[in-house]
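One protein chain is absent from this view; the other protein chains keep their places.
Chain IDs A and B follow the sequence of writing; residue 1 opens each chain.
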Amino acid sequence: MSALEFRGVSKRFGNFYANRNLSFQVEPGTIHGLIGENGAGKSTAMKSLFGIHAIDEGTLLVAGKPVRIRNPIHAMKLGIGMVHQHFMLAGTETVLDNIILGHEPGFLSIHRDRALAELEKISKTYGLDFQKWMSPVDELSVGEQQRVEILKLLYQRSSILILDEPTAVLTPQEVQELFANLKRLKEEGKTIILISHKLKEVLAHTDSVTVMRRGESVGTRVTSSTHEDELAQMMVGRAVSFTYEGERKIFAKSDESRPVLKVDRLSISGVSEPLKKVSFELRPAEILGVAGVQGNGQTTLLRFLSNPSRFRGVEGEYRFAGRNRMGSHPDELRKAGMALVPEDRLSEGLLMHQDLTENFLLGQHRDPRFVKNGWIDRSAVRFRVERAIRDYDIRPPYSTVWASRMSGGNQQKLVIARALDSDPSTLLVAHPTRGVDVGAIERIHEAIMKERNAGKSIVLFSSELDELMDLSDRIVVFYNGSIAAEFSRREFDSWTLGRVMGGGSK
Amino acid sequence: MLEGVFSNWILPIVRVSSPLIFAALGGMWCERSGVIQIGLEGFILVGAFFAAVTTHYFSNPYLGLLAAAFSGLLLAFLYGLSVLRFRANQIVAGTAINLFALGVPPFLSKVWFDSTGNTPPIPGEAQFRFTPLVLMGLTVAISGFAFYSTRFGLRLRFAGEHPEALKSAGVSVEFKRWQGVALAGILAGIGGATLSTYLSSSFTRNMSAGRGFIALAAVILGKWKPIPTVLACLLFGLTDQIQIRLQGVILWGTEPVPVQWIQILPYLITLLVLTFAVGRSRAPRALGVIE
Partner (left out) sequence: MKNTLSASFRSFLRALAGAALGLGAGLWVCKLVGESPWKVLQVLYQSSFGSGYDFGMTLFYTAPLILTGLAVAIPLKAGLFNIGAEGQLTCGALAAAWAGVIGAGIESPVLAITFASALAFLAGGVWGLIPGFLKARRGSHEVITTIMLNFIAAGVTAYFTLYTIKDPLSAQAETIPLPEVFHLKPFAAFNGAPMGWVFIALVVLAIMVHHLIWNSAWGYSLKALGENETAAETYGISRGGAWMSSMFLAGGVAGLVGVVEVLGNAHRFKIGFSADYGFVGIAVALVARGNLLGVLPSAFLFGVLQKGSASLDLETEKITRDLSYLIQGLIILGVSAEGLWEGLWKLTRRNHA
């Protein structure tokens, strides 16, 4: 009898299937890996299990019995517990208080000593060494915080523990400790589900593994009988989702000598994704792809390249268009020919309650093309907006439509049109096709390639390997704050790339 | 000598701080649960008014206290409805509550007493002698205890600090926030009662004079913790005492310092303190955030 089973489970958000006909089993007392790329549907599946939302089709079975999990409390009663990727811990409160929240012993006043005694017992039983019960969570290292989350589950008497990307934020030593702890838990009879994209870890520490892609389960294997290449292939898939069929101009080698943008031993500390001695060059007429799992430093790099003035604690060199740009303001970079398509168009790129014309001004509200003596010439803006609407087939095709009324694809087209409108020499583009439908994807890729063919340089940040391999001339892979490897177009190979993204070597 | 210090300084400071302390503790509970509370001024005002009226009518200050708590609760309920149920902007709603409360006392006192805003004075026997201080001490003690040592306090703190964690632990965040808002209304209302039935003997127009905002400043200064907040209130009470003492005193030259400069001292000090002593103050992480 399995501890947990997904049988034909589907979950929809509007018309989008986050999970489709998902089926797999997990045996009790095992560590089961759930792997897949970003957006494969792993988190959605686990949220359904934890009762955060309801499933639309199919059945969930716990200990062989079908259940309908209504909410997290219900899930907890069934013995299911989850350690989220972003910890559910209040930093200013003590470890003890965070653990006992919702299950506080005592009637009028909380009997913390009772809870403490029980936690000491749990700590011993499962070999989860811990002393700092009364420290505020803020003072703990990330690895220790994670241990607190696990202790929370044990205190709640969970028998099925779900860990969502647990090693994403850990140092190598902490990773070792974590898996040692998980092994102990397994031996004591707990069932563990490990959501991860890191193939090496999954292969080393799980008993069985299910691979997900595009909301479905591609297959389940016994870990000892599979290997990295097979899993990578299942994860990424053979068929490439969209291939750029257009022209790719070949440029002569002489362009290598003068880079448009250069970063040398760039280190940034004091941010959530620090950078460690990053070095690379961007040459004219090329697309440099930046690959890597979200959280390995790409966001910091992008933010730095577009707005160095926002950062402190920066070391190294940053040159663009022939000048040193450390501490530069975005206006300066824009004048020198740089344009930006930010990572998250909703939070960083658009004004949702304004129309297209207003949004077109964002980032260029002092540009001499639109602004004379401090006054905005809206007819000039409208002219450009209408041209952009025609060129990129933006719908609905009215300059007075609010950004919030547009589909994701059209919003993205607007952001890209805006960036390209100033005729930049260099583009920083992040996740250009995230949340965009197929028709718009084609248009966007065409636009990017057109710029490259016209001699522009582009840094393309993306978590879609297909997209990167399609468009880039070179790819650098980020891991843990630095560039793990660089690939030339000849060397592009999804299995190798996936491996390096997961921490392996080229 | 000690006797002198006590009766000349400590006692008056504690007395004059009492409305602040009640209101600030109420504000602390509310903001700790994640709801911004700038309506304390309004709660104090209605509390002061209804306490004065009830005490006058029944010659019983305890009933006045009850009326104050109840009226504060009602007004807080209106605030909670706007903000928690109908998701109005919390600062806008708080301002609206203050405006509304500004109009209620004079309006009603015209209707009931045909006066322009003051209520008839309370007979001497019906005034409090030291009960509010005892009540205040109890409130401080209970607040401190509840804050750190009870399930109620812990969960409420999480509602303002990490509501997602609270929700996944199976506790209703909204209910905790209602409790926070209610406490603000009740306690600030009682603070208003001490203003009109303890520190004075009637309600006068705009009697709160910004105390609700000073109370909020005390909460911020006290980093949203019970004891530091109370200390901050006492600090402001001290500035108030200094202000009273300095009136008519000759500091330099031959004329006493003009009273206007002294009267602005509490506000000026609040401003300076807020600017320089606070720095990156740690508000509850989820303050003002409603999904």
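Details
Note that a residue touches a chain if its C-beta (ideal position, glycine included) is under 8 Å from a C-beta of that chain, and two chains touch if they have at least 3 such contacts.
Source: prediction; values computed, not measured.
Shown chains touched by the missing chain in the whole complex: A, B. The chain omitted from view is touched by exactly one of A:Gly41, A:Pro166, A:Gly215 or A:Pro342, namely A:Pro342.
Among B:Ala69, B:Ala126, B:Val140 or B:Ala217, only B:Ala217 touches the chain that is left out of the view.
Contact with the chain that does not appear here is found for just one residue of A:Leu34, A:Ile100, A:Leu361 or A:Val385, A:Leu361. Which of A:Asp331, A:Asp423 or A:Asp493 touches the hidden chain is settled by the complete complex: it is A:Asp331. In the full complex, chain B makes contact with the omitted chain through residues 38, 78, 82, 85-89, 91-93, 95-107, 110-111, 116-117, 209-210, 213, 216-217, 220, 258, 260-261, 263-264, 267-268, 270-271, 274-276, 278-280. Residues of chain A that touch the chain left out of view are 303, 306-307, 309-310, 329-331, 340, 342, 347-355, 358, 361-363, 365-366, 371, 374-376, 378, 398, 400-402, 405.
Following the convention adopted for this analysis, only the chains that are shown with their structure count from here on.
Spacing of chain A relative to chain B, judged by their CA centroids, is 46 angstrom.
Chain A meets chain B in the complex at residues 71-73, 76, 88-93, 97-98, 101-104, 106, 108-110.
Here chain B touches chain A in the complex through residues 145, 149-151, 154-155, 157-158, 161-162, 164-171, 282, 285, going by the rule given at the top.
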